[in-house]
Structures are given as C-alpha cells and as structure tokens.
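Removed from the display is one protein chain of the complex; every other protein chain stays in position.
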Amino acid sequence: MNATIDRIRRQVSDLHQELVRYNLVVWTAGNVSARVPGEDLLVIKPSGVPYDELTPANMIVCDLDGKVVEGEHAPSSDTAAHAYVYRHLPEVGGVVHTHSTYSCAWAARGEAVPCVLTAMADEFGAEIPVGPFALIGDDSIGRGIVDTLRGHRSPAVLMQNHGVFTIGKDAEAAVKAAVMCEDVARTVHLSRQLGEPLPIAQADIDSLNHRYQNVYGQPQAR
Amino acid sequence: MNATIDRIRRQVSDLHQELVRYNLVVWTAGNVSARVPGEDLLVIKPSGVPYDELTPANMIVCDLDGKVVEGEHAPSSDTAAHAYVYRHLPEVGGVVHTHSTYSCAWAARGEAVPCVLTAMADEFGAEIPVGPFALIGDDSIGRGIVDTLRGHRSPAVLMQNHGVFTIGKDAEAAVKAAVMCEDVARTVHLSRQLGEPLPIAQADIDSLNHRYQNVYGQPQAR
Amino acid sequence: MNATIDRIRRQVSDLHQELVRYNLVVWTAGNVSARVPGEDLLVIKPSGVPYDELTPANMIVCDLDGKVVEGEHAPSSDTAAHAYVYRHLPEVGGVVHTHSTYSCAWAARGEAVPCVLTAMADEFGAEIPVGPFALIGDDSIGRGIVDTLRGHRSPAVLMQNHGVFTIGKDAEAAVKAAVMCEDVARTVHLSRQLGEPLPIAQADIDSLNHRYQNVYGQPQAR
Partner (left out) sequence: MNATIDRIRRQVSDLHQELVRYNLVVWTAGNVSARVPGEDLLVIKPSGVPYDELTPANMIVCDLDGKVVEGEHAPSSDTAAHAYVYRHLPEVGGVVHTHSTYSCAWAARGEAVPCVLTAMADEFGAEIPVGPFALIGDDSIGRGIVDTLRGHRSPAVLMQNHGVFTIGKDAEAAVKAAVMCEDVARTVHLSRQLGEPLPIAQADIDSLNHRYQNVYGQPQAR
C-alpha cells in the first residue's frame, strides 16, 4: 500500500511537468490528481507551490472528501472538485484542472468547441462541452463537472468563465486530455477567425472515435 | 542592514528571470524593483543590461527620489516612476514594469480588461484599469500609476500606449501580478475575438476576490 | 544494407526532434518516415511513443505495404498513408505528417494557403493545396495525398479537417517542408486577419521558385 502511494506520488508530481511543458499553466494555477487504486484516497498538488519545487514527497494525500491524510502543506484549493469527481465517477482514476488560454477563451463565452478535426473526433468523440458557472467553496464545481461529463464522450469540460477540467482512467490519460483540449481549442479558434470550419458528419465522428478508443491503444503500442 | 539589502538585491535579480520565463520582456525592456524594508531605499535593475547578465551585485540601490546610492550602472530609466509609487503608496513593497504583448495591445487602445474570468476576480477583483498617457522625464508616469491604483482592487494598471505597471506587498507579489495580468489580458483578448465573453456578476467577483485574498494565502500553504 | 537501415533509423529518430523544436506536434501526434534507398522498405515512428523516448533502435521498419519487417512496437497508425505515397511517388524519399496548428486551421476550413510571400514562392511555388476529407483505415488518405500533390509544385498538402502531409526527396526535405508549411500558414493567417495580402504575380512566383529550386541548393552551400 505504501509502495502504491509512493508510485502515485511520483506520477502526480512528474505529470505536473507536462502542464508546464505544454504551456497549460502559469505561476501555480493548475493541478493534477490521481486516485490511489483500491483505496478511498487521492494524491494532489499542494496549494501555491511553484511547479519546479514539486516533488513526490510534497504531494498531498487526501481522502475522497478532500480531507488531508498525509502532507505538510494545504492541498490545492481545487481539491473539493477533484474529490467530488472521484466519489461520483468510479471509473475515473485521474483529474486535471488548468486555466489554459484557448480553452478559457471558449469558456469565457460559455461556448462549446465544435468537433471539426479528426484528432478531436479521435480523442473527444464530440464537441467539448461547457459546464455551469460555479463558485469555489462547496460542491458546485464538482457537481457541474460530473453532471456535464457523465454520459458524454468528451473527457474534458469547459467550466464557464473559469477553466477546463479533464478526466481519465488514470492521471496520464487526464493530462493527455488536457493537452489535447488546449490544442484543439486553439486550432478551432484560429480556424474560426477567418471563416467557418467545415463540419464532420456525425457518422464519421462516431467511426473515428470508435476506432481510436478501441484500436489505437493496442497493448503492444502502449 | 547590509544583510537586508543583500537579500533584496538577490530577490530582485532572481525575479527578473520570471519575466523572461513568462515571455513578458524582450531585450532589456522590463524591470522589477523592491523597497528595502525599514529604509527609504529601493533596489532596481540597471539600465540596458541584458537579463542573463543580471546579478545581485549589479542591481542598483536608490533612495526614494530615484537617486543612486549604490551601483556602478545607471538605474533603469523607469526608476522615477517606481520611486514615485514607493513615496506615495507606503503599503507597496514591490513594483514591476513590462511591455508585455497582450497588456500593451489593450493599453494601445486605452481599453480596460473586463473581469470575465474567475482567476481574474481572484487576483484583480475588478477590471484591469487604464492610466493616462504620460511622457517619461518627470513625475507624470508615477502620478498616473498612483492615481489609478489608489483605492482600486487591481494591482495592475495599463498605462495608455505604453505598458503595464504592477504593485504588490513585495516584489514577488508584483511579479505574480505582472504574470497574471498578461495571462488574463491574453485570454480575454482571444475570447473577444470570436464574440463577447459572459460577464460575472459583481457579487460573485466580490466573493471570489474576498476568498482568494483572505483564505487562499493561508500560512501553511505559502 | 544493415548500415543503410541503421543510418535511416538514426535520421528518422533525430528528425522527430525538429517537429518538437518547431512546435509542430503535441503528445505523440506527428510522424516522420524515410524510404530506405534501394529497398522496398520504409522506416517510421512507433505508434504512441513520446518524442523524448524515440531512439534509432525503436524506429519501425516496414515494407511498402506498411507491414512490419523489424520492430517491437506497432508502427505509427499513419503508416498506410506513408506507404501509399512511397508506392505511388517513386521520387519521394521522405514523408512527414503533423497536426500543426495553423496548417490545421486552414485545413479545417478546407481552404488553400495562397502564395503571398516570397519564401512561399521559393519553397512551395504555388498555393498550398487542400486534399479531400478521408477516414483512416484504408487507402483513402494516401490516395488523397498523392492525387493532390502529383503534378503540383507544393511538397505540402492540407488534408481537410485533418492535418498536413509533406513530401521530399529525403526525410530532411520533408521535415523542412513541414516547418515551412506551418510558418507560412501562420504568417498568411495573421496577415489576412487585418485585410487582404497583396498577390504576387504568377511570373514572379515562377521565377522565384525556379531560382530557389535550382540555384539556392548549390552543392557547396549544402
């Protein structure tokens, strides 16, 4: 059990560097968490610590109500939202939150990103939907995420006027979704600046998504 | 006293690297200063020295009229504006000036950045206001900064056709405000390219700002 | 023969770093391949392996039907398209595929990039054309690339709603075309945001392209 938590601590710490590498965060604003497999626990970033000072040792372990179990710092101020997701979506093993630029630009207008790229059909299988405006401090954000993503193909939700939350079977999948969300939010934004992107037929979106989710991730290709 | 100045020299020198890291500056155009606690002194960047040649030793110590007390180079050509702020806003411990791209794009139109992101409500608590057009060479710029920010929640002001000045309780807080100012100026710019961002109700802005300024910065979370 | 394959493995592995350096790819989405000179073989990126884990040893060798000849991983899911190009365009020695941002923004609208820059006349000799929408899984993508580029001066094609494919006499030339394609797609996009770029007369495009393709690449200048 300690070995599992140690592994998750390292994974969560390392994955924050991907947020930096892909320019999804400034200062201390975004965070990654992971569910501890087989336990009612999650591992998350400490609040307000710069990305280049993150280590496995200063990650925070919380229960699924967001209460600290291990850790010297306070956990991310977004911990309640992460914890809500883990309590209500048992298939989710990782959650990421960022204020990445283009995703937030759509979120500030409360507008979904339409599915007009084959890579978007692959990863998201649909538009990237918008969740409600919600204040921090209670379950509003978590509930908004879960209500929007439950039953939706997209692993990403744009929370209105706020930012993006992504989910995945593990933390790496959630980080990948965060990276891809910003990438397609940027490309579709740019495309729309000079006209209207051509739609992709629903049957083609379905076909691309089915193939990608079931064929592309074959074991031998990691 | 020498130990304090040495600490501030190091802090000011190091914080300039954050301006580089976040792409807020090109060539030698931006600068950070800090008040020396308990003294009528400030520490500021030398004029025209490249960022990768800055060291604690070549920082310039000035009095609060901007006159050099210690240092081989001339101080930043913006020293008079920094000094004016320290003279008139005793709670300010750090000042940053940049020509960061998106902030300047708003400043060139003389247009405030509206508060349409929760992260902006957190950090700025309001729109980011515009200060007057002012020429370098006397107190015009300093007075424009102080007149605009005194009594305003925002720690950042867009000086018309010029750039951005930010203030903070210390130099790190002022640098954070400069980083966040450019980040939200960019996101709101992009959002407005394709429509109108949704407003956030004033009561929600107030609530977010109050919480962030009073709860988020709890001691144990640095 | 082994020495040749080893050289091509190294070249293909190294060239992927250029895709990263020029921000043409995120996560694992783009790929480079090269024909093995004198053999009916190609070398290509393994599927789903991060760019900083690519080595000459984990490149995949395939025949020109895309069947794996050497390699532990599955080859890129775009291998069929690369293989189709090598089978049908014998002068092509390298192929690159990316979802680079500005190229995809044009591709999502199904719009060619007009030739309004002298650097574009040099490298592309014409507009960068659009190929058909095509689903992955059969020869549709490969056929779309070949049908669009055969007889066209441009070494780059924007596949509608998808991304960009470039070709070259070798893999380095194809990578250069991918870098230049994104560069001119970005510049022309930005130029059109504020008005209409001025056209370049066809005779001048012809003259620039002829000179660049025949004079600029003189032996002593590599």
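Letters A, B and C mark the chains in the order given here, with residues in each chain numbered from 1 onward.
Basically, a residue touches a chain if its C-beta (ideal position, glycine included) is under 8 Å from a C-beta of that chain, and two chains touch if they have at least 3 such contacts.
These numbers come from a predicted model, not from an experiment.
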{"item": "Residue of C:Asp78, C:Glu111, C:Glu127 or C:Asp183 touching the missing chain in the full complex", "value": "C:Asp183"}
{"item": "Touching residues (missing chain, whole complex) on chain B", "value": "26-27, 29, 46-49, 72-74, 77, 99, 101-102, 104-106, 108-111, 133, 135-137, 160-163, 189, 192-193"}
{"item": "Residues of chain C (touch criterion as defined above) contacting the omitted chain", "value": "22, 116-119, 176, 179-180, 183, 186-188, 190-191, 193-198, 200, 204, 207-208, 211, 216-218, 220-222"}
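Going forward, only the chains that are shown with their structure count from here on.
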{"item": "Pairwise touch network: line, ring, star, complete, or other", "value": "line"}
{"item": "Centroid spacing, where centroids are CA-atom means, of chain B and chain C in whole angstrom", "value": "44"}
{"item": "Residue numbers of chain B (touch at least two other chains)", "value": "none"}
